[in-house]
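Excluded from the complex is one protein chain; the other protein chains are retained at their positions.
Going by the order they are written in, the chains are A and B; count residues from 1 in each one.
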Amino acid sequence: MSKVLLNKEDIGRIITRMAHEIIEKNKGVSSLCLIGIQRGGVHLAGRLAARLQEIGGQNIPVGALDIALYRDDIAVRKEQPVVRRTEVAFEINNEKVVLVDDVLFTGRSIRAAMDAVMDFGRPSAIQLAVLVDRGHRELPIKADFVGKNVPTSIEETVKVEFEEDGLEDRVVLEWV
Amino acid sequence: MKVVIKNGRVIDPSQGIDGVCDLAIEDGKIKEVKSEKSRGKSQKHENNRGTKEIDASGKLVLPGLVDLHVHLREPGYEYKETIRTGTTAAVRGGITSVCCMPNTNPVNDNSSVTEFILKKAASEGACRVFPIGAITKGQKGEELAEMSIMYEAGCVAFSDDGRPVMDSLMMRRAMEYSRILKVPLISHCEDLALSAGGVMHEGLLSVTLGLKGIPPQAEEVMVARDIALAELTGGRLHIAHVSTEGSVALIRSAKKRGMADVTAETCPHYFSITEEAVGNYDANAKVNPPLRSRKDAEAIKQGLHDGTIDVIATDHAPHHRDEKLGEFDFAPSGISGLETSLGLSMRLVDEGVLTYSGLVEKMALKPSGIIGIDRGTLRPGAEADVVVVDCSREYRVDAGEFLSKGKNTPFGGWTLSAKPVLTISLGRIHEWE
Partner (left out) sequence: MGLKSKDLIGIKALDAADIEQILDTAAGFKDVLGRDIKKVPALRGKTTVNLFYEPSTRTRTSFELAAKRLSTDVINFSVSTSSVVKGESLRDTALTIQALGADFIIVRHSCSGVAHFLANNLDASVVNAGDGTNEHPTQALLDLFTIREKKGIIRGLEVAIVGDILHSRVAKSNIYALKKMGAGVRLIGPPTLVPDVLRDLDVEIYSDMEKGLKGADIVMMLRIQVERQGKGFFPTTVEYFRNWGLTPERLAGAKKSALVMHPGPMNRGVEISSDVADGMRSVILDQVTNGLAVRMAVLYLLAGVRE
């Protein structure tokens, strides 16, 4: 069973709104950089950056972060998570880093991502932007920018699909 | 004591017997072999009181086997095997005479060691033991050992097994000298320079396993040398554990030239398995000479079939479990073979390589002839060395059940069908389920 939560148009509107919120909160886009978490977060960060550039008229550095090596469940997983590319080709010291992910769930990925970011330097602040917050946090983590809050049951899955992966932009809630 | 083994298929090539017969034993000697036809008439006159009757219906009754090549390890390496455990294992394998190689510690290169072995065998042995003396003192290949004194003490042949006589002149002298005793020199044919450091057959497998190979030629050049020296000296030569196609060809051509004093043996592992048994560094498949190629194994079978190879011996070489565990390079060579020899060799009959009579010739009659003992036969008056073999039930080889201290076998888990169920040795009847 499944239900479409957001379609292509919804996602486009949300990205525009979030871009405005980010500018609002940071009073502009200077000293700002975006780092997307592999894999969905990377696509999202790219789109956010483009929108920010349109609005703010300034180039925003965008990076990709793979958190496989920082996860806390390596000892209990059946298989090792695939190690993907991490590309942070810019200085983050004293910058404001906006971490971007598609779905915020337990908060463990964000914990790992913050550790990974810290290994690249000492940002002046880390903020979090997510497309969907589905609740069920296991760590004291809260997003600064949320596209849509979706109350879910723990058995359900939230699937985010992007054109960059050859699919149609949409967010789907699935359950058995 | 009287024993009659009834209704078994008696195989005795020394008398040309192959048929269902009753075998009568009295006072530790063979009394007679009665065929089905003659049985009916004589039965009435028979006094059956005090006679133990053994029903061997559906089973083979053979003369006790004679093994020309056994390492009993005593004295010196009792942690590997003793005369007691080695002979007990032999009897379990249907072998009632074993010739033990001299590479003990001290080496059997003088009559006091020979006497020790025979005394120990008389008090503790489960079967007859015939010692083989060293050709040279300490098997060092430098000075001749006191062959005739050892012969008088009971040695039946001479060999520097495991440490071949590399010096051709020394080997020539030994062959010449041994003529006074009319005993064979048993030659472990290996050119130590060619085989140096080698631990398995040389070929693609040795290269890809990263193990140093021993080319077949390491054996063949010495087989050729020893045949040439036998030709030169007129000495008797018995070539031990033949493993290669080339060796078979050399021996075949020597025999064709009429060299009756050249005989040869092989071992069950050289026709049953190949270098592949080394697998992933299984030290139980490490043996010297090494397990060879499929082609070599086929040539060995051909050599057995056409009579080039006279004898099947075990080269029983027991080792302690710990010695075979660890680095393949450091593990000692050898297979514990007494308890699988008959089962493996019987496969040759199934494959049509040998007949039952042919097999008994190779494992009992011919070896007896080579060392000049009156065994390996069921002729009336001969020692009552007998083995009853059940070929009807398959069983799994389990090294843990070996009576030998040496559990080192590459045949663990194999399914065989021929199994001795009763062996008569030294007047005692050993019976197993």
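The working rule: a contact is a pair of C-beta atoms (placed from the backbone, for glycine too) under 8 Å apart; a residue touches a chain by one contact, two chains touch by 3 or more.
Please read these numbers as outputs of a predicted model, since none were measured by experiment.
Chemist: In the complete assembly, which of A:H20, A:R39 or A:R84 touches the absent chain?
Modeler: Touching the chain that is not displayed is residue A:R84.
Chemist: Would you indicate which residue among B:A122, B:L204 or B:L232 is in contact with the undisplayed chain?
Modeler: B:L204
Chemist: Which residues does subunit B use to touch the chain missing from this display?
Modeler: 203-204, 207-212, 280-281, 322, 325-330
Chemist: For review purposes, identify every residue of subunit A that touches the missing chain, sorted by number.
Modeler: 66, 68-71, 74-75, 77-80, 82-87, 115, 119-121
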